[in-house]
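After the structure tokens below, expect a handful of questions from me.
Here the complex is missing one protein chain, while the rest keep their positions.
Letters A, B and C mark the chains in the order given here, with residues in each chain numbered from 1 onward.
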Amino acid sequence: MLRFIFRRLLLLIPVLIGVSIVAFLILHLAPGDPAQMMGGIEASEADLIMLRQKFGLDRPLPVQYFMFLKGMFTGELLSLRYESPVMEVIWPRLKNTLALASVSIVIAVLIGVTAGVLSAVKRKTWMDYTATVFALLGISMPVFWWGLLLMLLFSVKLMWLPSGGMGTPLHYILPSIVLGTASAGIIARMTRSSMLDVLRQDYITTATAKGLSRRLVVGRHALRNAMIPTVTVVGLQFGQLLAGAVLTETVFSWPGVGRLLVTSILARDYPVVQTSLVLIAAFFVLVNLAVDVLYAVLDPRVRYHG
Amino acid sequence: MHVLEIDNLVKHFPRGGLFGGEKNPVRAVDGVSLALGRGETLGIVGESGSGKSTVGLLSLGLIPKTSGTILFMGKPVDEFEGKELILFRRKAQIVFQNPFASLNPRMIIRDIIGRVLEIHDIVPKSQIAGKVGALLQEVGLRGDQASRYPHEFSGGQRQRIAVARALASGPEFIILDEPTSALDVSVQAQILNLLGDLQQARGHAYIFISHNLAVIRHVSHRVAVMYLGKLMETAPKEAIFSRPVHPYTRALLASVPKPFVTDEDIESKVIAGDIPSPTNPPSGCRFHTRCSFCIGVCEEAEPAWREVAPKHFVACHRAEEWI
Amino acid sequence: MGETGCGKSVTAHSVMGLIPVPPGRIVGGTVTFGKHGNLLDLKEEEMQKLRGKEMSMIFQDPMSSLNPVFTAGFQVEEAIVTHDRHISKKDLLSRVVGLFKKVNISDPEKSVHSYPHMLSGGMKQRVMIAMGLSCGPKLIIADEPTTALDVSIQAQILTLLKKLQKEEGSSVLLISHDLGVIAAMAKNVAVMYAGSIVEYAPVSDLFQQPMHPYTKGLLGAIPRLDRDIERLAVIPGTLPNLFDLPEGCKFRERCSEALEICASVRPRLIEIEPGHEVACHACARDR
Partner (left out) sequence: MGSRDSRAMLVLRRIGRNPVALLGLIIIIVYIGVALFAPILAPHDPIDQNLSKSFAPLSAENPLGCDEFGRDILSRIIFGARTSLIIQVFSVLIALVTGVFLGAVGGYFGGWLDEGIMRVMDILLAFPGILLALAIVAVLGPDLKNLIIAIGIYSIPQFARITRGSVITVKQSEYVTAARAIGESHFVTIMRYVLPNAISPIIIQTTLRMATVLLTAAGLGFLGLGVQPPQPEWGTMLSTARMYLRSAPLVAVFPGVSIMIVVLGFNFLGDGLQDALNPRLKD
């Protein structure tokens, strides 16, 4: 098992390097002078020279890349806006985002798996149809609009819940529901289809043939197998939540990395933008590693061959 | 000259990979030598893991070999390129086991068979439809069924279509890879009769691959018995079925339950043990772990492949005792 | 015995109450099982108590009939615990190991902890048999138990089934399309065609003097291992469409002995010789 994890960790390295290269290159692939992009049109010639020097923009790309990588970890890479090391700017906000995303994923899994299982077991009943329509509605709802609607109702009209910011557990309710809605829908659909798939398998007939009750057949034999593909989807959804946070945090003024990313883009604070991208991607990749491990726990075939 | 000559053919499928560490390869075929005469049917029989289907794919150059030689009309198959390769494809054909998987579901029958005529320029374009109709009739279907899709046919009918496709280019030999294993007994009889009739009329050779010994007996002139990637015994049909030498052949023949023979005592004839994995085959003679005649040397030395009677080859240390 | 689509498997599943409803539906008939009466009248909970305990089933494909995420031992334990809730953990394990020994699973103490993918096809089928035997059932339904296995492994499993049947005294309902397997295993044979039994006879009678034209055709169509046949006999035509069965005898269109009456009246099973029943107008007339 340890070897399995170690091997997966090794495989991550090229992906992480690739991610950092992409994040680094984004600034350079755009047409025009990177210094001009950072400084904006109002930047003076002196400003541009200063920027070029600070980021080594006049040096070869590989050198710049290593400066970028090194600067990220040593604190030499500074945010243009806050003039402090990028990590110090991003880290506390990333923690807020992770907190929000974690609450959301728990909500999404609880709702999604329950709805998916019910709708598979009660296939073609009103329960299945209701769950299907709600799941598709959840997937189709624009996050930011859904947020605005809930805010309008619970904060503006009813004034039950705060409309933005963080601090108390109450602050979590609206943003985490909004953020988790689409994921709940996707998890429900996935659980339903994998459950239907599993229920058709021969070993389900075997379990019934040995005299197990329907409840045990579904709850023990089917669910465990159906969760295997669902786990993968949950991992992918966690990434979607990190990305969706960009919108949710903007709506609810959540002090997270998503909002930081948007404001930094608008302020042309590229060091923060690039580093945020790398960090979010790294987290996403790590979560997927955790999913792989969980996958192996659930599925003995992977455990012994993986 | 032989149509096909295989010498010391080896195919290992690698496993594992990146960071996985080198795992043992699957030794699917491990030193097989065979020859196929003109108009002959060579039956290859074996259980799963014997490598019999791999031999079929290798003979057509559809997968790369690991080592050894495969000669078609004296020329190495895996060196064919361009025009020569096309010509070889014309002369060597295959029919697969599963008629539900071997026909492209998105093509109508006229195209499935017509493509062969087109690629090899067998008849002018304008005559393709007519020729397809004739081929369909030859395999016992109606010419007007050519505009249908495969899913509109039954398993037996599809297998006839697959046979027609193989015939279309006028091949020298056809690999039949378990062509009736997916079919019911009554349909199997129809296909086996058809294959026999076609061979009489056209004179091509067959390599008939099957796990079913009775079918092999019915169709073959000569039989090769494979076990874990190796040949155990080859002999003319009469010899294999009336005077089998290799303990594996004998045990296999004995362990098939026979219709018409009721109350048979199969218990005493069972081959013990599981089939070992082809990734880690036993040392010496591959069959020694399950052989009831195993002696010391069987565990260590690989038995020599030798002719113990005219055209009767065996790889067994004790072969001479049982002639 | 019968070919694809003859209804042999569906019959077995119906007996066990394993036909999924919907889309399946049992529209008529009875299944009488010893003192339990007509199984079709039993409630689902009552059937649950019978399944695995009084009657058990072995399926065709051992690769897919064991749950990949549980150990072989656990899956057999489950069959026992379901019908005996008070058994102690220790007894349970020793019983499973005992069962594994009985079905000749190599290294039973270790094998109980193996996951299905670590076992060979033959071993998996032995696990299925151990599961089927675990509660000493009166009836074992074996649905093509060796079709997915190699010849040499098939012989092992058939031998095992025969031996266990003798030891345990269970009845076996064996379903197969393989005439050889039927000949080796069965005492009485029912031949099915398009959803009905067309012939029922002691096994030796069936092979020595088959009566129904379908049975005769089938016996003529198999290649023989013990002798050469010049040309195989062929049953012309194909199975009728099960959605739109013809009136009268379902085999009429493929039958060389068909009479006028065969087109209108569906023949019923009639005992023509002691213990030998046939559903055929022509056979009935000839006797």
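Please note the rule applied: contacts are C-beta pairs under 8 Å (C-beta built on N, C-alpha and C of every residue); 3 or more make two chains touch, one makes a residue touch a chain.
Bear in mind the structure is a predicted one, so any value in this text is a computation, not a measurement.
Of the chains on view, those touched by the hidden chain across the whole complex are A, B. From the options A:22, A:43 or A:99, the residue with contact to the unseen chain in the full assembly is A:22. Only one of A:53, A:74 or A:140 touches the chain withheld from this view, namely A:140.
What subunit B contributes to its contact with the hidden chain is residues 57, 60, 62, 85-86, 89-90, 92-94, 96-98, 101-108, 115-116, 119-120, 147-149, 152, 162, 165, 169.
Listed by residue number, the positions of subunit A touching the unshown chain are 14-16, 18-19, 21-23, 26-27, 29-30, 37, 132-133, 136-137, 139-146, 148-149, 151-152, 156, 189, 193, 236, 239-240, 242-244, 246-247, 250-251, 261-262, 265-266, 273, 277, 280-281, 284-285.
Throughout what follows, only the chains that are shown with their structure count from here on.
Across the two interfaces under comparison, B-C and A-C, the one joined by more C-beta contacts turns out to be B-C. Averaging Cα coordinates per chain places subunit A and subunit C 52 Å apart. Taking each chain's centre as the average of its CA atoms, subunit B and subunit C sit 31 Å apart.
Within the complex formed with subunit B, the residues of subunit C that make contact are 3-4, 106, 120, 122-123, 150-156, 158-159, 162-163, 177-185, 203-204, 207, 217-226, 228-229, 231-235, 238. Taken together, the subunit C residues at the contact with subunit A in this complex read 16, 18, 44-45, 48-53, 56-57, 59, 61, 64-70, 75, 78-79, 82-83, 115, 117-118, 128, 131. The touching residues of subunit B, counted against subunit C in their complex, run 47-48, 154, 156, 184-186, 188-190, 192-193, 196, 211-215, 217-219, 241, 251-253, 255-264, 266-267, 269-272, 274-275, 290.
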